[in-house]
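Sending over a structure as structure tokens; questions will come in a sec.
The complex appears here minus one protein chain, its other protein chains still in place.
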Amino acid sequence: MAQRPFAIIAGVGAGTGAAVARRFAKQYPVALLARSSKFASELVSQIEADGGIAASFQANVSDEESMNLAFDAIKEKFGTKCAAAIFNASSRPFPKPFLWQSQDDLAYGLDISLGSTEFVPTLIFTGATASVKANAWMQPFTVSKHALRALSQTLSREFEPQGVHVAHVIIDGVIRMPLTRLLKLFSAWDAKLDPDAIAESYWHLHAQSTYSMTSEIAIRPFCETW
Amino acid sequence: MAQRPFAIIAGVGAGTGAAVARRFAKQYPVALLARSSKFASELVSQIEADGGIAASFQANVSDEESMNLAFDAIKEKFGTKCAAAIFNASSRPFPKPFLWQSQDDLAYGLDISLGSTEFVPTLIFTGATASVKANAWMQPFTVSKHALRALSQTLSREFEPQGVHVAHVIIDGVIRMPLTRLLKLFSAWDAKLDPDAIAESYWHLHAQSTYSMTSEIAIRPFCETW
Amino acid sequence: MAQRPFAIIAGVGAGTGAAVARRFAKQYPVALLARSSKFASELVSQIEADGGIAASFQANVSDEESMNLAFDAIKEKFGTKCAAAIFNASSRPFPKPFLWQSQDDLAYGLDISLGSTEFVPTLIFTGATASVKANAWMQPFTVSKHALRALSQTLSREFEPQGVHVAHVIIDGVIRMPLTRLLKLFSAWDAKLDPDAIAESYWHLHAQSTYSMTSEIAIRPFCETW
Partner (left out) sequence: MAQRPFAIIAGVGAGTGAAVARRFAKQYPVALLARSSKFASELVSQIEADGGIAASFQANVSDEESMNLAFDAIKEKFGTKCAAAIFNASSRPFPKPFLWQSQDDLAYGLDISLGSTEFVPTLIFTGATASVKANAWMQPFTVSKHALRALSQTLSREFEPQGVHVAHVIIDGVIRMPLTRLLKLFSAWDAKLDPDAIAESYWHLHAQSTYSMTSEIAIRPFCETW
């Protein structure tokens, strides 16, 4: 029996990750990778209530063994025909001493992600303002986001000639989430990014023809003042 | 009677311009601005045959009076509710002495474009590899494309807070057109950009929510080697 | 008799231009191009009082004929062995409608500059924050500065293999000048750029070996907050 293609979303929180999962679930069964299973389980229920197919898998993207176990479980559940992989995991952008763990282990997680499936036509990484702008007191987040962008670009050069679309999305603003509503952080609600609108752009990147591919987009709300 | 929104495509040649016109014609009546009316007339017929509404207007984007006349004619035909304006006009990227005419007059054309309609929610400029890369012997094309990109960015900063989506598309490759097929220029046919696929990305930019806007994309074929 | 090499500084105002002229006058006779001869004449006197050789030439960099006359006069005075040409002329960065005159004519001035001398080993252009950043309401200045940078880059690609060092200097801050002192514009005096210190970096660019050349630098005061 022909396998049905599915999508993997690594890193599903209340913002971009959940919205991208819902958007891709309109077309594909989705495998959700999350460190904590609570939010991911609720998201699975929500997607199923909307008629989609989803399953959550607990995994720590910075732990190679944890990722291996998760990919084994994904294969058993969905097979090997991965149509798109979205890497949305991230360290928290709060000021702190140099911490590189999530950054260097990210490489392992990614390597596994590419290596464990037969073929991934689309691979999308989630970046941030810090991917292209270097602010003071933000060394770990800035350096890891710059590094992730470099990784995306080198993977793009290496795998696009093989037909893999590797793209990097710079989320250049604050996303509407329960947390950012509660804290009224940084900007008014109207000035915040709509995660469902972001997810449409992720889907457009996946839907692009191989004869017209974009390897990076930045996303801003209309009232972002830069 | 409520006016129906329409789109303007300035610069309709056999590649991106025609494809973008066909794509936007699925949703809107389209006003085509072209220096020569022959190709534009055929495109009007083709769009009408597909069930769309189109009209062509002869205009020289580097001549203020010519643009004024064209915009008067557009208003009479389609009204003032412009939903999207695509600026695809360009000088030819062939080596030649410093020529700035199309570049400085472009500013007038654009100024008119913004000034003559009630409100343009989307304004898209077509750039090229030369918008971000400076090669030898290409001074006029490179300088004008860099300048167009700067213009797009400053307009974006000025008009996005008012809800206008200003975007810049870097066409980073050779487009499939009769001319490029004939001349087998630069690269194999498979390595060339599909203009219909490009047009989908123009449409996606127009369709983006104001709460998640992208101000620049680059488009490449999968086998572009950079 | 062997000619003595000299330097041309086009655009000598109270800030960068005068400081660069003084710095290069420590090594070379300098030809100063200025639209108004008053300030340039005073600068000539000052340089001569310091033991240097200088002469001012009235010229409008946006007027081809004016530039031709000035270059004829320079040749008669200093010969044809130009060691360095600094293009420091600029339109004023004040908000105003699209004005391209200084920008497109700049190309003529430059073309003449390169064409009228035997060989120019160093060609330096003065840019601004607007060369790389696009702010609202600043279209003419931003577009012309982006265009000048693109011109510098394409000239660099074309002429560096011939041993010409083409460099672009981004002055990313407010310069200490009588005008900026008077107006207390934008920032404290301590936060402003020292033009003599800037001139040292122009000189370093000129002094770089052809086996280790820099084609762009940005200059900021230490307390610039970006």
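By letter and in written order, the chains are A, B and C; residue numbering begins at 1 in each of them.
Everything that follows uses one rule, which is that contacts are C-beta pairs under 8 Å (C-beta built on N, C-alpha and C of every residue); 3 or more make two chains touch, one makes a residue touch a chain.
Just so it is clear, the structure is predicted and the values come from calculations on it, not from any experiment.
Interchain touches from the omitted chain, evaluated on the whole complex, reach A, C. In the complete complex, the residue from A:D72, A:E158 or A:D190 that touches the missing chain is A:E158.
When the missing chain is restored to the complex, the residue among A:A14, A:I53, A:L69 or A:V143 that touches it is A:V143. Of the residues in chain C, those that touch the hidden partner chain are 157, 160-161, 163, 165, 176, 192-194, 197-198, 200-201, 204, 207-226. Taking the complete complex into account, residues 97-98, 100-101, 103-104, 107-108, 111, 134-139, 142-147, 149-151, 153-158 of chain A touch the chain not shown.
Assume only the chains that are shown with their structure count from here on.
At the chain B-chain C interface, residue numbers used by both copies make up over half of all numbers present, so the two copies contact each other through mostly the same positions. When chain centres are taken as C-alpha averages, the shortest distance to the whole-protein C-alpha average belongs to B. Chain centres here are Cα means. That of chain B falls 36 Å from that of chain C.
Counting partner chains per residue, chain A shows two or more touched chains at no residue at all.
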